[in-house]
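So, subunit A:
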Amino acid sequence: MILIWFILIPAAAGLLAWPVGRKSPLAARWLCLAAMVATLALGGWLWAATPDHDAAQGHWLAQFRAPWIPQWGAQINLRLDGLSLLLVLLTGLLGVMAVLCSWSEIHDRVGLFHLNLMWMLAGLMGVFLALDLFLFYFFFELMLVPLYFLIAIWGHEHRRYAAVKFFIFTQVSGLFMLAGILALYFIHGRQHGGDYTFDYVRLLGTSMSPTSAWLIMGTFFLAFAVKLPAVPVHTWLPDAHTEAPTAGSVILAGVLLKVGAYGLLRFLVPLFPAAARDFAPAAQVLGVAGILYGAIMAFAQRDLKRLVAYSSISHMGFVLLGVFSWNSLAMAGAMVVILAHGVSTGALFILAGQVQERTGTRDLDRLGGLWETAPRMGGVAMLFALASLGLPGLGNFIGEFLVLAGTFQASPVLTVVAAGGMVASAIYALWLVQRIFHGPNRESWRLGDLNAREGLMYAALVAAIVWIGLYPRAFLDTFKPAGQWLREMSGTGVGGSTGVPPVEVRSLLGTKPSVNTGETPVLPGNSEGRP
Partner candidate 1 sequence: MRQLLWLIPALPLAGFVILALAGRAMPRRAVAAVAVLALGLACALAVGVGVEFVAQGSATQWTSPADGQSPVPAYAWRQSLWQWVGVDGFKSDVVLRLDSLSLVFVLVITFVGAMIVLYSTGFMWGDDGYSRFFAYMNLFVAMMLTLVLAGDLLLLYLGWEGVGLCSFLLIGFWYKDPANARAARKAFIVTRLGDTAFAIGLFLLFTRLGTLDVQEVLSRAAAQWPAGSTLATAAALLLLGGAIGKSAQLPLQTWLPDAMAGPTPVSALIHAATMVTAGVYLIARMHVLYRLAPQVQLLVGIIGGATLVYAGLSALTQTDLKRALAYSTISQIGYMFLALGVGAWSAGIFHFVTHAFFKSLLFLAAGVIIQRLHEEHDIFRMGGLLRRMPLVFWTFLAGAASLAALPLVTAGYYSKDLILSEAWSSNKLLWSAGVLGAFITALYSFRLVGVIFFGQEKTAPRGRTPAVMALPLVVLAVLAVAAGFINVPPLLGGWPGLTRLLEWTLPSAGIHHDVAAEIGSSLAVALTTLAGVAVAWLVYVRKPAWSEAIVRPGLRRLVWRWWNAGWGFDWLYDRLFVRPFVGLARLNRDDFIDSFFDSVAWTSRQTHRALSLTQNGQLRWYAMVMALGAILALGVAIFI
Partner candidate 2 sequence: MASISVESGLILSAVLFGLGLIGVLARRNILFILLSIEIMLNAAGLAFVVAGSAWQDESPTVAASAAATEPTTSVGGYKESTVPQADGQVMFFFVLTMAAAEVSVGLALVLRMHSQAGSLDADALSRMRG
């Protein structure tokens, strides 16, 4: 039961915040803050309660099932393992940050704003928890709408263009994936005597011809590559980031992009192990291209938020590379990059928002010398820029190091090329800090330094990034069983058979395949893996 609350709490808070916000914006803010803190606390409790894993228990930590559309074999099937748990925690943390960073930025239609924000977060929680492909897709698309409105209503100068671009990119690629999901669904159903189901666990190990596997995998890859985003389908991101309000950017960069990474890890690789393995070299090249291209583009930008956006593309290249390097080292690295990038880029966007709020501009040519009046802000900016360039001791380093170390085993040449990203990231990250905080104060900005609320936000984020950087084991250990399981799923050879034979999986769920009725029986109600 606990899992459903991750979705319900933000959703309910959003619904409440709308009417409340009309009366008192402040109340709406507090309401949403409380909701997100509660969600985060829930996640933290679940994390703390996670016992040491043993093989017998499996890697699922909690689950929730309820019938939904038996006609189609779709159900409300939420499951949580280490991978999901970490992403849920990240969502919770950045959700709190998003509410806090809008505190003084959004004054217009506060209730509606928080409705959208909360629903986006609820959708994201759903994406990370859903293990029914239909439900997953449902949330996958659902969360776009609130973000679209966030950008299009509360965004900056070219918000309409950016919002539509973002929506069309993700929607079209997402629909291709939906077609892929359906193809998988039908193939599975025909193969298993009419057992038409969207249940992830049951769909694992569907065998199919190499051609169909490639095609279906291609649709999944397209959707996740756009989300990630990977070069060359990344161009929506800089626009969306630049135009979004701070909270939107934070969630977009911090969590939404991770949906792509999550999808690759959770769905693409285990569902199509053979095809994905064949595809891996190409994906690796795309990842490396993203790393370098993003970094070089970041350096060229004049707009602060654009710069950070391109840096995200660069970092997500590491994730792509990590996932497709096909070993546990790189995969764990990708996981750490996911977390660390969420925190560090989230912080940079909050910072960009504050700079814009205080100066009214994001133009790097006009900024400069802000250190004088806002040294704390500068210090924080420096810290997260350093995290971004992969300074050891901060989170991103661990992730990138592991990814590259893993990639080295797969392809030393690509590693060497990708390592060029380490240099390029240094260039743009230092450039960023120096352009804003150093140099002469050309336009005589006099900013207020961080206030208590902002200081508190950064304190949390700094703690998080240092924690990941110095003691990543906490996260790696949580991820480990899930990672091992994913590795098992993807590890075995051609033909798509998996480590766990389908029969066993089905008996695990306590259901028998129904034959040719077109209607899958409703699975027995709410069973939970763990209390």
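Some points to look at:
The rule we apply is simple: a contact is a pair of C-beta atoms (placed from the backbone, for glycine too) under 8 Å apart; a residue touches a chain by one contact, two chains touch by 3 or more; residues count from 1.
A quick word on the picks: all candidates are chains of the complex that A comes from, given by their letters.
A quick note: this is a predicted structure, and the numbers were derived from the prediction, not measured.
What touches subunit A in this complex, out of the candidates 1 or 2, is 1.
Residues 165, 231-232, 234-235, 238, 296-297, 299-302, 328-329, 332-333, 369, 371-372, 375, 379, 382, 386, 391-393, 397-398, 401-402, 404-405, 408-409, 412, 415-416, 419-420, 422-423, 426-427, 430-431, 434, 437-441, 470-473, 476-477, 480, 483-484 of subunit A are the ones that touch candidate 1 when the two sit in their complex.
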